[in-house]
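Handing you a structure now.
With one protein chain removed, the remaining protein chains of the complex are shown where they sit.
Presenting chain A:
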């Protein structure tokens, strides 16, 4: 071929995606197509992935505006009032815990904190679909998995304060919890690395003829990492018993979701090229999350392979305590978010069912706050980042290897321990 004629082919130009609004602009989510609650079908768990491609492009929703649970995903749920109340309590606990810890960071009792504001339903509901022995490979915004699994709040706080009772011995950044017993794999600060590890864990369960499944977690921004794609390749090749979770909270620090998503219709659609059943769900709807999580976990348990789930939600707070979101998005954007607040939505449902009321809600809030304040007092009495008792620095030489090699022993002595 000859050089293209420049008259016919004008110079190229680079396309750099931009969000629709920036600070000062009017947030507008009218382009986000949100189907009415209860309208998306619920296939059998052994459905042919080819036949359910549409579920990667819609949003599965259960709770309608009147607070009723409607449609096929609600019908399959089979949930008791006690479980519903527990779910609400988990979300409320996480929110109040977040507020307290955020405040503690501002008072310099810890170096850093990351909150879940607006995303509470996802981790709190998902955990309820898992069984003892299953393993989450979480990122930093899934503390709800621990709360719903009954992990003690005081242990979480001790980690945040890096005090003498910190289960991670002062080694990890705050919020990087780890509890093998509660199905919570140790969090890495390097994004996406654990998505493929979750697949490996699930493959091991299958190799071993075990019954356990795993759950992988990642943010929308981090799906751009190569490890995410490695996970999809392995999960689809070996039909690993894993639920691959993408939390799409619209933002990765200052970068809007379009930068990671590029031309793909949705993040869920990423799974389609791999033949992985891929569903998109309302992440602010506790019941929808639970219903889809149960469906995906059931598939994994029946050895039907991986499922990819995208939770559509919104990060209402800053990325972390080091972030100022008003610098890159309109302040009103979080209130304009059309999927509402997860706690309010479940609360309204429970009120509609006649098992809850505003008074009981306020009372529960007060109870939880008292419980958390009490736990915080106990944790702070042990120590906070700059005060009180901390794990001994001698401990920083432990666990580098199972047995301390001579050179490290020498360094420990040199350090004075």
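Methods note: contacts are C-beta pairs under 8 Å (C-beta built on N, C-alpha and C of every residue); 3 or more make two chains touch, one makes a residue touch a chain; residues count from 1.
Heads up, the rule we're going with is that contacts and distances are computed from a predicted model.
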Among "Raffinose/stachyose/melibiose transport system permease protein", "Cobalt transporter", "3-methyl-2-oxobutanoate dehydrogenase (2-methylpropanoyl-transferring)" or "MotA/TolQ/ExbB proton channel family protein", the UniProt name of the subunit that does not appear here: "3-methyl-2-oxobutanoate dehydrogenase (2-methylpropanoyl-transferring)"
Touch with the omitted chain, as defined above, among A:65, A:171, A:302 or A:387: A:171
Residue, one of A:29, A:57 or A:328, that touches the chain absent here: A:328
Of A:29, A:112 or A:238, the residue in touch with the unshown chain: A:112
Residue ranges of chain A at the interface with the undisplayed chain: 13-14, 16, 18, 22, 111-112, 162, 166, 170-174, 176, 188-192, 221-222, 224-227, 252-255, 259-260, 262, 322-323, 327-328, 385, 390-391, 393, 396-397, 400, 407-408, 411-412, 415
